[in-house]
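Report on the following structure.
One protein chain omitted, others in place.
Let's turn to chain A:
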């Protein structure tokens, strides 16, 4: 591994040069600047997953060790996908390059690199499509925007399809709904045909395949981690919650991203789930086999995503539960909402979800039989089923970051807001163009939350951070709430870098802090063992 790269200061990163290069984009070679790209996938992970061309390689090297004849592999892969995805075909054909998408991408806004405009990112692959799949490109070549596929083009693809977080913001503004996420997804599939992935994706995907979760936690480790959360909960509330694992006959199976099982502030969100479910007396179980809600396969290929996603329904069936609740996670919900049922349905062995507490029937999930924790909690709050003391969150001035996927691949916008408003007295929205369906990515989504590309992550998250800064200065906001495990992993670093003093929390952690549990002792600290406002027992 190369030596650690020094992260530039915020003042340097925010000097963004929007001048277009002197050379045409086809003549501007791709650069690999340390700190802006991720390490290549490891041989062992590709072997585990049975993916093509396993080998040790580094993107910093000249030779990427791509097998002879790779051009044919890629072009045949393109032909196959053109025949399988109408989206891909149409998106290749109808872009008029109006440029409405250009300054909607967080990576373009923060790098000024024109190839980070969604339109040019798509053009990287569209130019090859034109050359090999259209008459005008074949005959007119560059005049029609066509170019040959060569090693430089392949490297350029790798660079820019791993600088897109598949957040879909561009597709909101495109007059034809062209979705760069879809183009990136297919671009990454093609790259994977010749063994080009990044370590931060193929590593977690391999771990998830074999062990059930991205972190590679084995069953006893999952139980152990949760056990220590149970101890902490007891210390804070005096109540011992009693989660079960792989329990057959439970009414509900709960699946959350494994990011909630390790590291702050994920574990506090997880403690929140444990406390909430205990307080409700919910008949639920965790699974160590289906111990991952997220899906890094989705950042590899659709087949890989399907292979990882398989476990959720399979485990629900084995355990004989009635339905599934899913935790706070971003891309997990894109997959569960728009893909799972198509891949592995129909889930006719499950029942339409009904809240055992309120009796609410979740008709909106009548086919997938899987509901979001925020839908479940918002319903409880609406029916006054939770005893809440929002003053316990009075030291917080909270703003809410919509994660890309629940916003633009689902539309889960109001549920978390209803929850936050019920459990916090101080809630402030960021500016309108940066939230809800127009939300900005954390800059680390779609598998890019590695450490070696920290500079690029801090850039990609700049628009998000800048909007937080606005409410920080205007309202004194000091807490950034979200419903995504990648956010909880990525945003603390982003806040430390751009907006020191702003913390990051899952919504369910806020709920659990406000939740007055039956028989609890008087709480003096929150779930982070920080003194509660006005209850400073430790002074």
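Here, a contact is a pair of C-beta atoms (placed from the backbone, for glycine too) under 8 Å apart; a residue touches a chain by one contact, two chains touch by 3 or more; residues count from 1.
Heads up, the rule we're going with is that contacts and distances are computed from a predicted model.
The chain not displayed here is annotated in its UniProt record as "Sulfate reduction electron transfer complex DsrMKJOP subunit DsrM", chosen from "ABC transporter permease", "Sulfate reduction electron transfer complex DsrMKJOP subunit DsrM", "Heme exporter protein C" or "CoA-transferase subunit beta". One of A:58, A:73 or A:87 touches the chain omitted from the figure, and that residue is A:87. Summary of contacts with the chain left out: across A:288, A:426, A:449 or A:526, the touching residue is A:288. When the missing chain is restored to the complex, the residue among A:431, A:476, A:501 or A:533 that touches it is A:431.
Residues of chain A that touch the chain left out of the display are 10-11, 14, 16, 18-21, 25, 50, 82-91, 93-100, 102-104, 109, 114, 117, 119-120, 123, 134-136, 143-145, 168, 171-179, 182, 209-212, 218-220, 223-224, 245-248, 288-289, 302-303, 306-307, 310-311, 314-315, 318, 337-339, 341-343, 345-346, 360, 362-368, 370, 375, 378-379, 382, 407-415, 418, 431, 433-434, 437-438, 462-463, 466-467, 469-470, 473.
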